[in-house]
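Shown here: the complex without one of its protein chains, the others still in place.
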Amino acid sequence: MIIVMRPKSSQSDVDTVTKKLVEAGLQYHLSQGESRTIIGVIGDKKLIAKLPVDVFPGVEKSVSVTESYKLVSREFRQEDTIVNVGGALIGGQHLGIMAGPCAVESMEQLLEAATVVREAGAQFLRGGAYKPRTSPYAFQGLEEKGLEMLAEARNKTGLKIVTEVVDATSVEIVSKYADVLQVGARNMQNFNLLKTVGRTDKAVLLKRGLSATISEWLNAAEYIMSEGNYNVILCERGIRTFETYTRNTLDLSAVAIVKSLSHLPVIVDPSHGTGIWKMVSPMSRAAIAAGADGLMIEVHPNPAEALCDGSQSLTPQNFSKLMGEIGAISQIMDKKLR
Amino acid sequence: MIIVMRPKSSQSDVDTVTKKLVEAGLQYHLSQGESRTIIGVIGDKKLIAKLPVDVFPGVEKSVSVTESYKLVSREFRQEDTIVNVGGALIGGQHLGIMAGPCAVESMEQLLEAATVVREAGAQFLRGGAYKPRTSPYAFQGLEEKGLEMLAEARNKTGLKIVTEVVDATSVEIVSKYADVLQVGARNMQNFNLLKTVGRTDKAVLLKRGLSATISEWLNAAEYIMSEGNYNVILCERGIRTFETYTRNTLDLSAVAIVKSLSHLPVIVDPSHGTGIWKMVSPMSRAAIAAGADGLMIEVHPNPAEALCDGSQSLTPQNFSKLMGEIGAISQIMDKKLR
Amino acid sequence: MIIVMRPKSSQSDVDTVTKKLVEAGLQYHLSQGESRTIIGVIGDKKLIAKLPVDVFPGVEKSVSVTESYKLVSREFRQEDTIVNVGGALIGGQHLGIMAGPCAVESMEQLLEAATVVREAGAQFLRGGAYKPRTSPYAFQGLEEKGLEMLAEARNKTGLKIVTEVVDATSVEIVSKYADVLQVGARNMQNFNLLKTVGRTDKAVLLKRGLSATISEWLNAAEYIMSEGNYNVILCERGIRTFETYTRNTLDLSAVAIVKSLSHLPVIVDPSHGTGIWKMVSPMSRAAIAAGADGLMIEVHPNPAEALCDGSQSLTPQNFSKLMGEIGAISQIMDKKLR
Partner (left out) sequence: MIIVMRPKSSQSDVDTVTKKLVEAGLQYHLSQGESRTIIGVIGDKKLIAKLPVDVFPGVEKSVSVTESYKLVSREFRQEDTIVNVGGALIGGQHLGIMAGPCAVESMEQLLEAATVVREAGAQFLRGGAYKPRTSPYAFQGLEEKGLEMLAEARNKTGLKIVTEVVDATSVEIVSKYADVLQVGARNMQNFNLLKTVGRTDKAVLLKRGLSATISEWLNAAEYIMSEGNYNVILCERGIRTFETYTRNTLDLSAVAIVKSLSHLPVIVDPSHGTGIWKMVSPMSRAAIAAGADGLMIEVHPNPAEALCDGSQSLTPQNFSKLMGEIGAISQIMDKKLR
């Protein structure tokens, strides 16, 4: 951390600050400029994090120079992490494609979607059994019945199942059925949930929060890894901005940045990221071209009848066409779809 | 809801849409403009919410004209709700002042803060026993020991206790000690938590999410009220914007807006809203002048020693001075501090 | 426009509103719901724009259903506009690549950059002679001397020149040297400048403002076209969001959206869009995969010596490598680089 003193801070202010640092078991370097003094703080970042430096006398501001996450970082692990979900790989050269309906509605709807999705080349079936909804009066999901249908769809198609855990109490039951536990954007900083999935042996898909900085997102992944679960897949799904034409603003530069900061695989969800089915194909192509390790896409056999998010779901035809384009771009990126 | 058809949509497109509406048990009005047709949809908003109209043929966009919350709205209840916490009132003419340290650190620290806070005229003592933190390596709170200290501080000072519930599983234990259950900004859309506190008989302080729209915030309150708990206090605590000088951007216009849309009391947390102790007094005065029903302020006997948020905590002296100013402004606003 | 009346608005309120509409030469349709009345307003959008409906009695809110731009829209022109700059084409199947240094620094630097840029396959040389800078003390550009160097670089390389006009008064002189007049992000709503370039016969590159909605951006283009100049190229260059890791958040979904709303070509500037040279290649590939009609990229023979924006400039080697990748993706997109 760097501490910037005010232009007119006194020598005794500086002495007070450095005394506090030493008391806290930290070292420091002083650099005296013409107009102000700057103090470089050196030592254990956990000790540094505890110091309320901004209230020390004569301090103008403090700037932290290192991130608080460790296990997530490229410094901790140089090579790309490849998450292996029962043989389906995500990361490194392996693109992981997850597709399916927003919500599990019925066995028929789910199986129809699953068949389409597998034939088009996806390895994962997504579908919500527990649906967090803005309004208490909206459809909230089939819950355990939905989980059972997902498991049956896996038996019939061989696809791996990705479904959401909405809180810590539901981790146990969802783990009985799912291959990948999805932590939704609204729960990205539900720390108890993060710790709980961190204690399972399931792969975890961690969606970026609607207004989460990249640093906060990686710290959330650190919560999971700090409990011992290293099978974390990050998912960019759009951030909230002033632009209202799209439901969210899909931040594809985050993909390239996260891949430089972390060894974890990063996929993109263009369905929630845009909220408009016509935008899903262009943004899916863009995501792969930007270096994403996979996609999560809403596909529904009949979007006009969907119980949720119909307006952002692809038809089977559109999804198949998209998969062809993705295949072509993946070659340029030196990645493989299977 | 209003459905806007594309300029070149055909009559059969319009017929398909209206057919879908009738099937869904809804009524409609057509208005044929020169360039396009607009369809006004009338009926139960729950039925309307389920329609994926944007994927119907020829539809350009849809616009919802009514909010999905009910119990929260002024239409449901005209007069201001006054929440009564064991005799301490918030709402209507009654300002509620909640103050105390960010985190409970020790009995001494807590009692010292509580004494200061009571003498300055607050009725509520705030303090965190469970601390959600961005990094898994930061101080996470004293947990139940902290709750016991809060209860003892209540016995010694008569102040009501406000403390955070970080998830559904901790609601039961926190309810044993607290007078007001605080739902934090990160949990504003933790729907299971909202339902759980909605089933208690405790007053609930619902903080606005970092990137929550006013509509999402009121829908979160609707989750609580829909479970039968009408003692909800809303708390504006700053939203995330591009401006980085302050930790968040305190949105005081939200106070005036929410009071026009809802009968629930709205208080303001300028400590988290700005993250800078020097901004707390100006923004506290501004909040009351804007019509807020109270304040939540971090006060620490010795900010420079605080284990969390020291840089946004007021000293006892500054807090006392502020309370004097608040008293003067409350008269202009025709409100009372006690 | 749709006018939503309050739930308890009286019949006389509705009558007053409809009377105002008729007086203004507009028609309307009433739709009476159970809880509220909705008024659909029909007629000339210019007349509608002038009505202060929100202050009419009993009105809760108004919602506009059509955009205020015309010439820019796909409704006005179905097929893609292809802008022809002395034989260099942008739009339709033609990708336009603009590259060069942030600022013109010297004849040597400019020529070296121009040679690199042309050999890699770009048709346009970009370079700033007038530099709008946040601080009055930063390098402000070589002004007319810079323009002369750009013209000489054109003579030597055959590249078309793209350079910025910072205000209406400089349009005349810049037009003497440039092939494409660039309107910068900060000037996107400098309406006098927009009208002035709209009266020239030069192609205009209109950058999206830092916080401009897509609708405001297209309205700015409408200002130019409404003066008779239809050779407008739109350029997405990142919007301002809460994320601080990148200089801006490049909004690639805007590319797909604008191409659905408008017939004008849209290119992307990943250099300003990210501010980090390492992000330029991934985001350039992503832009083309999303459907962009071209790119504007900062290339400097020696970024470490650049007088401005060195940290977001590509080296000649990196730019050549990128052009190869762009060529491959352009085939998948059925577009051509030349």
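Brief remarks follow.
Note that the chains take the letters A, B and C in the order they are written out, and that residue 1 is the start of every chain.
Keep this in mind: contacts are C-beta pairs under 8 Å (C-beta built on N, C-alpha and C of every residue); 3 or more make two chains touch, one makes a residue touch a chain.
Please read these numbers as outputs of a predicted model, since none were measured by experiment.
When the full complex is taken into account, the listed residue touching the unshown chain is C:Tyr223, out of C:Phe124, C:Tyr223 or C:Phe319.
Remark: the omitted chain is touched by one listed residue; of B:Asp44, B:Glu243 or B:Glu305 this is B:Glu243.
Across the entire complex, the residue among A:Arg36, A:Lys50 or A:Lys321 in touch with the chain not shown is A:Arg36. As for the chain not pictured, it touches chain C at residues 20, 45-46, 49-50, 52-56, 68-69, 132-139, 166-169, 186-187, 189-193, 195, 210-211, 216, 219, 222-223, 226, 240, 276-277, 303-307, 309-311, 313.
In the full complex, the hidden chain is touched by chain A at residues 2, 4, 7, 29-31, 33-36, 38, 40, 42-43, 61, 63, 65-66, 75, 211, 240-242, 244.
Of the residues in chain B, those that touch the hidden partner chain are 211, 213-215, 239, 241-246, 249-257, 260, 273-274, 276, 278-279, 282-283, 285-291, 325, 328-329, 332.
Basically, only the chains that are shown with their structure count from here on.
At the chain B-chain C interface, residue numbers used by both copies make up over half of all numbers present, so the two copies contact each other through mostly the same positions. Innermost chain of the displayed assembly, by C-alpha centre distance to the whole-protein C-alpha centre, is A. In terms of their C-alpha centroids, the spacing between chain A and chain B amounts to 26 Å. If you average the CA atoms of chain A and of chain C, the two centres end up 31 Å from each other. Within chain A, contacts with two or more other chains are made by residues 211, 276.
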